[in-house]
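Subset of chains shown; positions unchanged.
Labels A and B are assigned to the chains in the order they are written; within every chain, residues are numbered from 1.
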Amino acid sequence: MSIAVAVLGAAGRMGQTTVAAIEAAEDLELVASLDMGDDVAALAGVADVAVDFTVPSATEANVHALIDAGVHAVVGTTGWDEDALGRVREHLSRRADVGALIAPNFALSAVLAMKFAEMAAPLFASAEVVELHHPRKVDAPSGTAAHTARGIAAARARAGLGPMPDATEIDPGGARGADMDGVHVHALRMTGLVAHEQVFLSNPGELLTIRTDSFDRSSFMPGVLLAVRTVAGRPGLTLGLDGYLDL
Amino acid sequence: MSIAVAVLGAAGRMGQTTVAAIEAAEDLELVASLDMGDDVAALAGVADVAVDFTVPSATEANVHALIDAGVHAVVGTTGWDEDALGRVREHLSRRADVGALIAPNFALSAVLAMKFAEMAAPLFASAEVVELHHPRKVDAPSGTAAHTARGIAAARARAGLGPMPDATEIDPGGARGADMDGVHVHALRMTGLVAHEQVFLSNPGELLTIRTDSFDRSSFMPGVLLAVRTVAGRPGLTLGLDGYLDL
């Protein structure tokens, strides 16, 4: 028996890619493609799961409407703050049969890179993060790299590790990059690239490198499909795809 | 209070490196350096932990003597088979206060690379392993690469994944490398290298690479010291350093 899936924001770039991926999956059935103005409540009894790739101004209302309709929600739209997450958590506490995943990144390789970096961090003397993105990006470093660095810093702190060794005294141009909670992060902006990250972890005599390359939007689809297949079995709110990976 | 440590095989290359690493660690005290002919039983009441980097023909007797002496054992010597492991397990069942670790590889980056590859494997359509070693190595692929490939294959099987896609029809020279349980392994032999591995895992639009570089013997020391600090709290027999990493 296949899972009935609706896509919200189906006309957008991520929405179109999602529609195509669901149509190509044998165990999933696309039952609705919604865009601005369409009625989410009408999905009650029609869709098992809805994927939301809409816009920050619409996504919270969509999620509450999906919960009311008894439809599990997989959300890739950004813009969620703690207050908004709290309201969803509260709403779900009254609907024990519904699950929701809100995730900033569905690329499995990026999600795993963050997780592995955090797991490895307490075991290495040094760790730094290099990210590479297309040159149209306005902010540096990337959200994923910042998240990775903070995860490394937190894991080191939990393990009681002190600051990493660094004798740098002369660095007039700032080549050492951004210091995020004690972890240095470096950002490259290059034509032709999409989204790439290298995490370096080292000890005397050894170097561990975790590298992730996302070449295009299709890289998000294995993660989206995994979430669609998993969400019904995970009532309540889950933050981040790694919550579904059972690592 | 520091941990009292003895080194068995102290005159060998790994033994010497271990002696130096223990002497440099503030929380460890080197209490004995033994070599062929020295009496392991004399360590009773003297050493808390003993590190064994001897030879296959000596290591099993050493471990039993250490257990009898109430000394925890960290063993990096190779050559253990299932029968020998069973005898140690049985012996330890009668000494609930003693722990032993027998591990083929103490390089944290290599141990983590194997573990991460196995964790990631069910989530990717394709996976292959490339290892690079010095050209004096007589066997290919390396034990670590073979172990990594088998771990990937087993994880894919548990997840119900079928064979990886591969349309190769024409490969007169064998460029596709060794097929180990369905996972292709490639071995490079190059002057100046020591021990290096790259695991590639991919999905549509994304590539995850886990790379480990061991430049010299010192790369084993963080893992050896971690084991020395952990073994007293882990009674019974543990196989592989990842058993101590709490990943």
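Methods note: a residue touches a chain if its C-beta (ideal position, glycine included) is under 8 Å from a C-beta of that chain, and two chains touch if they have at least 3 such contacts.
Please read these numbers as outputs of a predicted model, since none were measured by experiment.
Undergrad: Total copies in the complex, given 2 are shown here: how many?
TA: 4
To be clear about the criterion, only the chains that are shown with their structure count from here on.
Undergrad: Across the complex, what residues on subunit B touch subunit A?
TA: It is residues 107-110, 112-113, 116, 119-120, 123-125, 201, 203-222, 226, 245, 247 of subunit B that touch subunit A.
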